[in-house]
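Here the complex is missing a single protein chain, while all its other protein chains stay put.
Going by the order they are written in, the chains are A and B; count residues from 1 in each one.
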Amino acid sequence: MGKFRLITKGLVKENPTFVLLLGMCPTLATTTSALNGMGMGLATMFVLVLSNMAISATAPYIPDKVRIPSYIVIIAAFVTVLQFIMQAYTPAMYETLGLFIPLIVVNCIVLGRAEAFANKNSVVDSACDGLGIGLGFTMSLTILGLVREILGSGSAFGFKFIEGDGILAFVLAPGAFLALAYLIVIFRKITKMN
Amino acid sequence: MVLSLGIICLVSSGILAVVYALTKKPIEAAAEKKTNDAIMQVLPAFDGQPERLSIEADGKVYEYYQVMKDGNVSGYAITAAATGFGGPVSLMVGVTSEGIVYNTSVLSQSETPGLGAKCTEPSFADQFKNLDPAVTRLAVKKDGGDIDAITASTITSRAYVNAVNNALAIFKAITEGGDPEVASGTSTASDQATETCPAETESASTEE
Partner (left out) sequence: MEYLIILVSAIFVNNILLAQFLGCCPFLGVSNKLSTAVGMSGAVCFVITLATLVTYLLQYYVLVPLHIEFMQTISFILVIAALVQMVEIILKKISPSLYQALGIFLPLITTNCAVLGIALIVVTKEFTFGEDPHMLNLVESVVYAFASSLGFGLAMILFAGLREQIALNKVPKPFKGIPIALVTASILAMAFMGFSGMVK
């Protein structure tokens, strides 16, 4: 598979949110606005690319029995590195995303890619795979965040274009489930047409 | 087997320790910048650096920052918190030496986005600009005060007001050296359910 295909497959064919339905907790919780969704997506992508590379490089030396704990330790290390970097350089975003930054450790996407791809492919391929899936995740979260922000607060990427309140339910929990449900349906319809 | 897991743990902790050491300074700088920005925002221009002090009242220690202008103490930036809807609402309240609330800034809050989280927006927060507690009654209108509550977010609004009141109590303690009466963190919202004000269309489900 070419490197380009590796990167683009995460956007549509193996989109982690709309097709594989992985990593639902951050997807639902952090998408109250487009920017928050994008921040969460990029943070996950950072961990995904680095952990994929590290796991791909170390996989041949790790005994099969302690495979999963080793992966978890590697992922947790990168997540903590990410926490430090965000605290230092993007403290506002770190505070908004809060608990869901350390929870990237248990995001099924990251461990899933380690197990399904990184441990049997080369470092470069694994990096591309991480980048592709990460981009797909970022895209989905940004779209979901955008939809919820437009409906919920009448703004897009922080720019308000409708005065007054939006449909508050879309910022709150019920709207998260509902918006995601309809986006999956729309995504299914569009990809079927192609 | 155990060996390789051990090595991975060791290497990971090593990397973490290094990154921790590298980012420690920027993290502290970021936190300091946040506090300083908040102080600058809530107080009129001052000379030099704010001085960090603390005062003990009710057996609790409160932190505040004292700033100087032309050799005199010109104001205090006081951190105060009260219980909101989703947790504590923590504010930096700037009080000038005359006892006037110059401005407020939200340090942290976990209120519902779109409802209580609006307390950071100017439409609500600007009510606390240049506020003289002797003139303006510091309570939401529902409780007989002069502050307009955020629509459908009375509990958050009350928390904000309570936090400002707490800051003023601490200010009193600082200037008079007496024992401040810091209101309890909980807002007195017990009578809320029985209050039905037809003018305000607040549904119970979205009430904050």
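By definition in this document, a residue touches a chain if its C-beta (ideal position, glycine included) is under 8 Å from a C-beta of that chain, and two chains touch if they have at least 3 such contacts.
No experiment lies behind these values; they were computed from the predicted model shown.
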| task | Could you tell which one of A:Ala57, A:Leu99, A:Val124 or A:Ile162 touches the chain left off the display? | result | A:Leu99
| said: For review purposes, identify every residue of subunit A that touches the missing chain, sorted by number. | reply: 21-25, 27-29, 68-69, 72-73, 76-77, 79-80, 83-84, 99, 102-103, 105-108, 111, 169, 172-178, 180-182, 184-185, 188-189
| note | Hidden partner sits against subunit B at residues 9, 12-13, 16-17, 20, 81, 83, 85-88, 110, 155, 184-187, 189, 204-208
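Everything that follows uses one rule, which is that only the chains that are shown with their structure count from here on.
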| task | Please work out the Cα centroid separation of subunit A and subunit B, and write it as a whole number of Å. | result | 32
| said: Show me the residue ranges of subunit B that touch subunit A in the complex, using the header's touch definition. | reply: 1-2, 4-5, 8-9, 12-13, 15-16, 19-20, 22-23, 26-27, 29-31, 34, 108, 112-115, 151, 206
| remark: So, in the complex, the side of subunit A touching subunit B is made of residues 32-33, 58, 61-63, 65-66, 69-70, 73-74, 76-77, 80-81, 84-85, 87-89, 91, 95, 152-153, 165-166, 168, 171-172
